[in-house]
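Once you've had a glance at the structure underneath, I'll fire off some questions.
Apart from one protein chain that is not included, each protein chain of the complex appears where it belongs.
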Amino acid sequence: MTESPQIESRLRETASGLLREKKVSLFLGYEKATLPFRTAPLFLTAADEAERLVWNPFCSANLAVYLPRLFKAPADAREAKAAPPPPTVGVVLKGCDARSVVALLQERQVPREKLLLVGVACPGMVDRRKAERALGEHACLGAGEDARGNVRAVVDDGTEVTLRREQIVADACLECRAPTPALHDLLLGTPVAGKQADAARRRVAELESKPLDARWARFQGLAARCIRCNACRQACPMCAGCKTCLLDQTRPRWIGAGTDASDVALYHLLRAFHLAGRCTGCGACARACPMGLDVRLLSRKMSQEVEDLYGFRPGEAADATPVLSAFSLDDSQDFVTEP
Amino acid sequence: MSVRNPYLPYPTRIEAVAIENGARDIKTFRLAFEDPAHAAEFRHLPGQFAELSLPGVGEAPFGIASSPTEAGYILFSVKRTGLFTGELHSLEPGAPIGVRGPMGKPFPWERMEGRNLLIIGGGFAFTTLRAAVKYVLDPANRPRFGSVLVIYGARTPDELMYKDELAAWQARDDLQVHLTVDVADKPWAHHVGVVTKVLDGLKPSSENTLAIACGPPIMIRFTLLSLANLGFSDDAVILSLEMRMKCGIGKCGRCNIGSKYVCRDGPVFTRDELKALPAEY
Partner (left out) sequence: MTEKKIPQASLDKLLARLQERGTVYAPGRGASGDVALLEMPQGEPVLQDYGNFALSPKAFFLPQTQTLLRFRDGKAEEPSPPDRPVFLVGVRPCDAAALLALDKVFLDGDPRDPYYEHFRAKATIIALACTQPMASCFCTSVGGGPGDGAGADVLAVGLDTGLLLRAQTTRGEELLASLADLLAEPTAQDSQEADERIRAAEGQLAPARADDSARRLREAYDAPLWAAAGQKCLGCGTCSFLCPTCHCFDITDEVRNGAGRRVRTWDCCAYPLFTLHASGHNPRPTPKERWRQRLMHKFRYAVENHGRFFCVGCGRCIRNCPVSLDLRTALKEIS
């Protein structure tokens, strides 16, 4: 049985209460979008607008991406004097989003005391491309959730089609180990257990079992279709805090801006390395990619490496030291070879 | 006959490099076209800019500091601030450099005909004003204009550019030059104070006068107030804007303010033209 209607109403009550009592100055949630299978982020500041909040299988966006910008440190003393005080922000978080917040807290990018975390146990969110593909040539006029948590779509010939949730949830959801936010100030919904705890590992293993040229071809397939729009990076909560991305720098210019194979490959490789130990597998990158690429191809492997080498999973303990900022004497040193 | 590719720079050579300021981060480069046909094609008027091009490094836009009346070369004064300017500053006379241009709209010379000119410059922004003054002072041109009053200020005496020329201009009787510094940290015979202080003190008449102001945003802000107080109408005040640019020819979309492209519809704008645009600059 889906809990969405109750969660939605609790979210509206919670948001309106928090805003009315001025416990938060901003509440981040989701509202209806103009196309099916999607929602839009909602920046609520007025208690009486809380009715706009929704909770449904299309609440895919990771709202944590907005937090670094809201708490951006002023550039200098003058900016600090002119800047308004940081807001207190209430934010709706699924399991993956909450992990992003934990990772941001680990890096001191956001202040815990200014956040009010409204966690929602998440049964997995719909990947709009999978849903659209499941409808084939039919255009969707509208979609909603049925009592069992499946998606009911009204298509162009007026008929209704039911799409089973598990067929159309995002890949990241299929690999999600913690759909229930561990860090929260408030938790809505019955806790959901992590599905298929080693799903991500199996995907990595499946690729690694292939010969080198097949793996290279998979990587090339991603690189050939990448248009260097940077959507993956801009959607990523962990990338959001950097004022100028390494990959945009001009002094020195590390990579070109175009679609030359080496530039595309380096963009993805360097981004994956910069997210090592920081990527929480939320899938915002893949969701944002306009070409529908499997942007998590490298980061899935990277996360596994970090876990295997250092026993670290990002986004779990808010007070943990980020793995690449910590050093312990018994860290693996296998990569050190005789010169 | 095919039209020249607007992205293809004219090859020129650096003939001379002059260090303009005490901090040694402003240099004036004197460039000569390798091909006289290109020199003939490059017809500019003061106020216009060009894109300097270094292969493998990139391009950047700079106001043309020389007047078309200065034959055989073009001048650019460049402050070292980033990747391109850093590379340029490392070049010696003899080094090749590309030039694309001239670009943009110049100062409104047709309107300036027969008028008195009030020229106000601050700091590094004096480059195209040098071109304007040289142009006006050329014997063929001088009779076309009325009185010329130049107010030029910098932070310290060392930061003033074109010091030799400023001295020569001060010795002339066909224009008035008032130099000012914020801080006189060496023996200094002229004004001390911001440019607007000198302007307010001199109280030049706005009658049949056009004012051209180029300088940092804060100087411009206060200069506009002073000029308004002196009775200058918005269409009698001429400004030159700076924007991040790339193509310089109105195609790459980067430098727009409202519906105007600074590279193509500017960089020279009158105050009333600017007032009609969104304040996004």
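Going in written order, the chains are labelled A and B, and every chain counts its residues from 1.
As a convention for this text, contacts are C-beta pairs under 8 Å (C-beta built on N, C-alpha and C of every residue); 3 or more make two chains touch, one makes a residue touch a chain.
This structure is a prediction, so every number in the text was calculated from the model and none was measured.
The missing chain, though absent from the view, touches A, B when the full complex is examined. Checked against the full complex, the one of A:Val24, A:Ala61, A:Ala223 or A:Val323 touching the unshown chain is A:Ala61. The chain omitted from view is touched by exactly one of B:Gly98, B:Gly146 or B:Gly193, namely B:Gly98. On the side of subunit A, the interface with the absent chain consists of residues 33-36, 38-41, 43, 61, 65-66, 75, 133, 137, 139-141, 156, 221, 225, 227-231, 234-235, 244, 248, 253, 256-260, 284, 287-288, 290-292, using the contact rule stated above. Taking the whole complex into account, subunit B touches the unshown chain at residues 3, 5-9, 11, 53-59, 81-82, 96, 98, 217, 242-244, 246-247, 249-254, 256-259, 264, 278, 280-281.
In this section, only the chains that are shown with their structure count from here on.
Between the CA-based centres of subunit A and subunit B the separation comes to 49 Å, rounded to the whole angstrom.
Subunit B makes touch with subunit A in their complex at residues 82-83.
Residues 250-251 of subunit A are the ones touching subunit B in the complex.
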